[in-house]
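The structure appears below as structure tokens.
Apart from one protein chain that is not included, each protein chain of the complex appears where it belongs.
Moving on to chain A:
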Amino acid sequence: MSHYCLVVDLDRCFGCHACEVACKNENGIALGEYWNRVIQVGPHGTFPDLEQYWLPVQCQQCEDAPCVHVCPTGASYRDADGKVLVDKEKCIGCKYCMMACPYGVRSWNAAEKAVEKCTLCGHLTAAGEQPACVASCCASARFYGDLDDPESDVSKAIAAADASSVHSLKDVGNKPATRYILSKKIATWHDVDEISPASDSADPAWFAKEA
């Protein structure tokens, strides 16, 4: 079994949002809909001794994915490589998966009346390219690959980091695969408890908020 996912080095990420814009361009995502977004965490601390980092959030490729469990039609599924994907043909728009996802990374495509999310740019990786967010990343902070392959970019990034610097979003039993590298030198890791889907957000300036 393989575990394809993204790994993000938050020591390097500097919040330029290129990954978001690259994702939207690559996947033709409508205004107000998001597969990937960058959340600012902080600043925390006492002025001027502050900490802050940016947390890009997209599908975490959970090992025990709640979205797949709750989907009544099999539209949310795991492919032969183990990637969690959506078959929009089968989606009936019940949005159970959006409610089940703890990270708010599923996006309602209003035009197609279907749920979407990060596909790890399968159309690019199948042709030997990197996902658009990884290719554009100005801080060289994003990595794509198979966690089970020690030679993959993601495995190497994690191996190079101190174990205490490797984090994941809060695991409520769903076992997210995506890892975030953040060392104490830059900032203390904060559990971001609830991330609501941006496409349902009442406040379009969500990106600018402290988490």
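The criterion applied here is as follows: a contact is a pair of C-beta atoms (placed from the backbone, for glycine too) under 8 Å apart; a residue touches a chain by one contact, two chains touch by 3 or more; residues count from 1.
In this text, contacts and distances are computed from a predicted model.
Of the names listed as "Phosphate ABC transporter ATP-binding protein", "Transport permease protein", "DJ-1/PfpI family protein" or "Molybdopterin-dependent oxidoreductase", the one that matches the UniProt record for the absent chain is "Molybdopterin-dependent oxidoreductase".
Note that of A:Cys138, A:Ala159 or A:Val172, the residue touching the chain absent from this view is A:Cys138. Note on the undisplayed chain: of the listed residues A:Lys24, A:Lys83, A:Arg106 or A:Arg179, the one touching it is A:Lys24.
From the options A:Cys16, A:Val70, A:Cys94 or A:Val192, the residue with contact to the chain not on display is A:Cys16. The omitted chain makes contact with chain A at the following residues, 11-12, 14-18, 20-22, 24-29, 31-32, 42-43, 45, 47-48, 50-54, 123-124, 126-129, 132, 135-141, 186-187, 203-205, 207-210.
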